[in-house]
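The complex appears here minus one protein chain, its other protein chains still in place.
Order as written gives the chain letters A, B and C; numbering starts at 1 within each chain.
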Amino acid sequence: MERAVLLLVCPDAPGIVADVAAWVAAVGGNIVDAGQTSDVEHGLFIQRVEFDHDSTAGALRASFGVVAARWDMRWQVRVPSRSATLAVLVSKEGHCLYDLLGRCATGDLPARVTTIVGNHADLAQAAERFGVPFHHLPVASRDASAAQESALTDALRDAQPDLIVLARYMRILPPAFTEEFGERTINIHHSFLPAFVGANAYRQAWERGVKLIGATAHYVTADLDQGPIIAQDVARASHADTPATLARRGRDLESLVLASAVRAHLEHRVVAYQGRTVVFE
Amino acid sequence: MERAVLLLVCPDAPGIVADVAAWVAAVGGNIVDAGQTSDVEHGLFIQRVEFDHDSTAGALRASFGVVAARWDMRWQVRVPSRSATLAVLVSKEGHCLYDLLGRCATGDLPARVTTIVGNHADLAQAAERFGVPFHHLPVASRDASAAQESALTDALRDAQPDLIVLARYMRILPPAFTEEFGERTINIHHSFLPAFVGANAYRQAWERGVKLIGATAHYVTADLDQGPIIAQDVARASHADTPATLARRGRDLESLVLASAVRAHLEHRVVAYQGRTVVFE
Amino acid sequence: MERAVLLLVCPDAPGIVADVAAWVAAVGGNIVDAGQTSDVEHGLFIQRVEFDHDSTAGALRASFGVVAARWDMRWQVRVPSRSATLAVLVSKEGHCLYDLLGRCATGDLPARVTTIVGNHADLAQAAERFGVPFHHLPVASRDASAAQESALTDALRDAQPDLIVLARYMRILPPAFTEEFGERTINIHHSFLPAFVGANAYRQAWERGVKLIGATAHYVTADLDQGPIIAQDVARASHADTPATLARRGRDLESLVLASAVRAHLEHRVVAYQGRTVVFE
Partner (left out) sequence: MERAVLLLVCPDAPGIVADVAAWVAAVGGNIVDAGQTSDVEHGLFIQRVEFDHDSTAGALRASFGVVAARWDMRWQVRVPSRSATLAVLVSKEGHCLYDLLGRCATGDLPARVTTIVGNHADLAQAAERFGVPFHHLPVASRDASAAQESALTDALRDAQPDLIVLARYMRILPPAFTEEFGERTINIHHSFLPAFVGANAYRQAWERGVKLIGATAHYVTADLDQGPIIAQDVARASHADTPATLARRGRDLESLVLASAVRAHLEHRVVAYQGRTVVFE
């Protein structure tokens, strides 16, 4: 038996659940996990069905198209992989990169890192340790952004990763990048968005005197720090904290929240719609 | 349209979801919320379906019986209520009682407290403030347990509450009680069970030097502190804590965890089976 | 022996701790709890010392003045009370009010509510239940704000509470109010500030698709939602949540965070400075 995941969004209406369940039964499938939710504000129905079958992904897609047309669905049929490919973009801070490499090495994440791109060379050793090619794409001067962005795009087109992870990559990406890669690019922001957008989030948090710090993983859109949120978490801030210790404690949050979002994406648990996400557990 | 909730447990098998969904469609129902899970260790399927319909509870039960027989289901069809009745049993500590009374008064819980029983008189004033009858059932002597338990049973039979809540009631209940009322009795224990069973849980926790304290709400069974767990939560313990301050901070946990379990029960979100529960969110 | 609490802020320098400890010893005091922190960004030292003594508060203040002058301290000597007086301002939602009343009734908070003011009459019954005077001060028309604010000020001047609590009081207070009462007024905001300032915080949070909701208790300043933060907490938001269910789950957060801030204030654990607070635990 093979495993497949069906994800769908459509206008809410009576009968969808029965129709989808009947389709799964008709293709000889056995549901192993299912989740659904209604977004009553937008009048939408969102569902995830994970099931075993002995058909092919192509055949499933062909037959589900009929159901989907009936309910005006936006949908995907996905096949879980044990080794999705990741491209990781970094700058100088290595905690998220090492965390991802370790998780792939132990099999905690069903993936392997096949490309690492850095606009600084600091993390070349991390790549070397795990035998992953490292592309050093520095920005030579203020005017050289376009050239660097073009080289980055080339590297990603070559690598064709299933997912691109911005692991504390400290450069703004151009609209052309988000248009081409945004739906499969996840960024980690070092605050509880929408609080403290932009740079220096821990300093901002310290100055405002908040009692918790946060991290947010989101899909990348043209609108910076505004993409659909996939995962968030917070940790307690003490009055003994300085901007520097907040940043230190924030690193654990960033690694965890990013890994959680990457896992949810790779397990086909995320449906993004209307600038929001549903993450099925 | 009326609202109903279907809860079921049965041996896992392909086709159940489709069959249940088809039944809901057949009775003209519209699913507003659904959750399901498979207990692969025990080979069981557990589902909750909340749906709108224009039939009656009796008619639903009659027609679902046919489906249930097909899959060997243990099942219930419940009708959500805006004012379920609660009997609350207390001793001397009032934080859980006041919390429940406040939640019923503001409509936060879909219930009203109709009976309060105390083996001490300390909380008579709380009952009076909210206009609820208070039954003072003290244990006159060591040998008077049976008489008190009998009076308690009489009071509960008279009141016929939908749910009995042990809100820091500090007496052990006899097997006859748990047999008659256990399935609709929720207790709050002042630790993260199974750690620190029995009395003086905060002192035990302090002596062991744990870094978190907890609270556990569970259904009541003959086996003390062993009933199916409905809700648990923890809070951070500081080295500055004494057994007394742990108890003070534990009160917030107890009130919250108990209220959470009461809400889940009243909203028909709990399925208890094999000494465990599934709580659908 | 009497208990006293010393709170101080001053420019950081070597020798302060020894000087303060020597003073406590000189007045025959025994330190039972002490906390200190350095704000290296602002070059400040902040300390809290709780100690037993057999002097008087007046004598302590007189003798500490000499130490304070030496280090250019802003300081207070406070005497813990078992029954501080609270004035609570409310609108229509009663969860924070009932929570505070319950905590005072059980002795959980070392205080009693002596005045309740509502711009709506909805919570008159809550006041009555606990035997607290209720002042109904409605805003008769758009132009009647000033009159209502004046009546409110009169009521508070009469009551002379140790602390004023805005328990979901849904009106903006004028600068004259914050100037007179701000330092002893605590507000609860229904978001993780600085995210989602202003009204409809749960709807804003839902629309942004955040994965956590929050609540923030802060001192009241002329700058709305910008006062020094005393306490914050968050709870997980599920994709099944609507703005309404977020609001429902947010109520628990609001009650808890507000009570936590009120407790910290009443136990003289909060030092506000530079738009921030240190809360000693």
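Just so we're on the same page, a residue touches a chain if its C-beta (ideal position, glycine included) is under 8 Å from a C-beta of that chain, and two chains touch if they have at least 3 such contacts.
Keep in mind that what you see is a predicted model, and the values were worked out from it rather than measured.
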With the missing chain put back, one of A:P14, A:P80 or A:G102 would touch it. Which one? A:G102
Touch as defined at the start, partner being the missing chain; which of B:T37, B:Q76 or B:S91 qualifies? B:T37
In the whole complex, of B:L6, B:A167 or B:L193, the residue touching the missing chain would be B:L193
Determine which one of C:C10, C:I31 or C:A240 touches the chain that has been left out. C:I31
Touch list for chain B against the chain that is not drawn: 37, 40-41, 46, 192-196, 206-212, 214, 228-229, 231-234, 239-240, 242-243, 275-280
Residues of chain A touching the missing chain are 33, 93-95, 98-99, 101-103, 105-106, 108, 125-126, 129-130, 238, 240, 248, 251-252, 256, 259, 281
Tell me which stretches of chain C touch the chain missing from the display. 14-15, 17-18, 21-22, 24-25, 29-36, 38, 236
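Definition applied: only the chains that are shown with their structure count from here on.
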If chain centres are mean C-alpha positions, then the most distant from chain C is chain A
Please tell me the distance, in whole Å, between the geometric centres of chain B and chain C computed from their C-alpha atoms. 34
With centres defined as the mean C-alpha position, give me the chain A-chain C separation in Å. 40
By residue number and range, which residues of chain A touch two or more other chains? none
